[in-house]
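What you see is the complex with one protein chain gone and the rest in place.
Letters are used for the chains, namely A, B and C, taken in the order the chains are written, and counting of residues starts over at 1 for each.
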Amino acid sequence: MESRLELIVRSTEIDVNGHVNNAKYLEYLEWGREDWYESAELDYAAFLEMGIQTVTVNVNINYRRECVQGDRLTVRTVPLRAGRTSYALKQELIDGNGAVRADAEVTSVCMDAAERKSRELPQRLREMLERGIGPSG
Amino acid sequence: MESRLELIVRSTEIDVNGHVNNAKYLEYLEWGREDWYESAELDYAAFLEMGIQTVTVNVNINYRRECVQGDRLTVRTVPLRAGRTSYALKQELIDGNGAVRADAEVTSVCMDAAERKSRELPQRLREMLERGIGPSG
Amino acid sequence: MESRLELIVRSTEIDVNGHVNNAKYLEYLEWGREDWYESAELDYAAFLEMGIQTVTVNVNINYRRECVQGDRLTVRTVPLRAGRTSYALKQELIDGNGAVRADAEVTSVCMDAAERKSRELPQRLREMLERGIGPSG
Partner (left out) sequence: MESRLELIVRSTEIDVNGHVNNAKYLEYLEWGREDWYESAELDYAAFLEMGIQTVTVNVNINYRRECVQGDRLTVRTVPLRAGRTSYALKQELIDGNGAVRADAEVTSVCMDAAERKSRELPQRLREMLERGIGPSG
């Protein structure tokens, strides 16, 4: 359960310093998570059917190297932790040489869409997470 | 050495879920840091004169409550740590009732603009940071 | 029926050329239109109650002068035309010296939210538009 999304850095994503602004990295990561959920057949509609919303509660991101216009990057997303009501994905932004431009841990909580309270991870999500974390995870 | 920047959440900052997208929070925080540097009379030009660039190396943000269109928010920025070549600012996004919508620690490194290597914090920045952290900081 | 929204150009709105990117102007204009609708007591909820959605079908914008970080600008929005199912607003982005940085005509169509077909402007919207256009409009 690993997903890889490819992207190209566009001109409007570059700030006055000539590189990708730090807020934009979080958009790249979100695109990568969407791709992970889709790979896991857990898209927005699937969650909705289960009466669930997932809410991002923490992002911890390390900026390691700058990104510039035209860079071809891969967002790699893998499961990191599965708790009772929360879980974390590990994400890396990798360039064509395999160098990590940024890496992040993104923690989300599973909410009951109607009651707006945290609730246990649905079985399908837990399976997908655990498959990625592995037996020793 | 504390800065407070006021902002109003705009329509184009709202995502499909009806609230401010998590990447947008990092823009709000950047606006707040710009405000802090200006309060400290350490704007872009001042750093440039010293031959220095500051680079964000880590952002650790907790999303606590959602923000919606029309919300009037304050970005509060205070110094948190001052190391030899790096430093951290603490930032909070606060609503009109004093509730914290998000808080973050943002770590930056001081770079020599020419050599692109980390270097010691300039005296002016260190003073501004230490004034905010206080004697027991 | 004229609305004036004030804004300050923020660091993350600046592109690699050091000025506000041309796409960002359209966000400023949208904020201004939201403000105009609110002044006219025609916010999103009011339209929804009437079973109406407004859809932007054309934007014609002239970029006259660049905008840079820290600029304090006013988005001025006034009605320009009221047709049977469509209408246009005139918008200007004005600086503190009264100079026009950009101006635009924005044409929208009134849609039946359920049937997704164009329909006549609701009376309240027509009144607000005509009040702004004036007798010779």
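Definition applied: contacts are C-beta pairs under 8 Å (C-beta built on N, C-alpha and C of every residue); 3 or more make two chains touch, one makes a residue touch a chain.
Everything numeric in this text was worked out from a predicted model, so none of it was measured.
Residues touching the missing chain, restricted to chain A, are 10-12, 27, 30-31, 34, 69 (touch as defined at the top). Taking the complete complex into account, residues 11-12, 14-16, 18, 21, 23, 69 of chain B touch the chain not shown.
The chain not displayed touches chain C at residues 17, 21-24, 26-27, 30, 53, 55-64.
One rule holds for everything that comes next: only the chains that are shown with their structure count from here on.
Over half of the residue numbers at the interface between copies chain A and chain C are found on both sides, making the touching surfaces mostly the same.
With each centre defined as the average position of its C-alpha atoms, the distance from chain B to chain C rounds to 32 Å.
Separation between the centroids of chain A and chain C, computed from CA atoms only, is 35 Å. Residue positions 11-12, 69 of chain C each touch two or more of the other chains.
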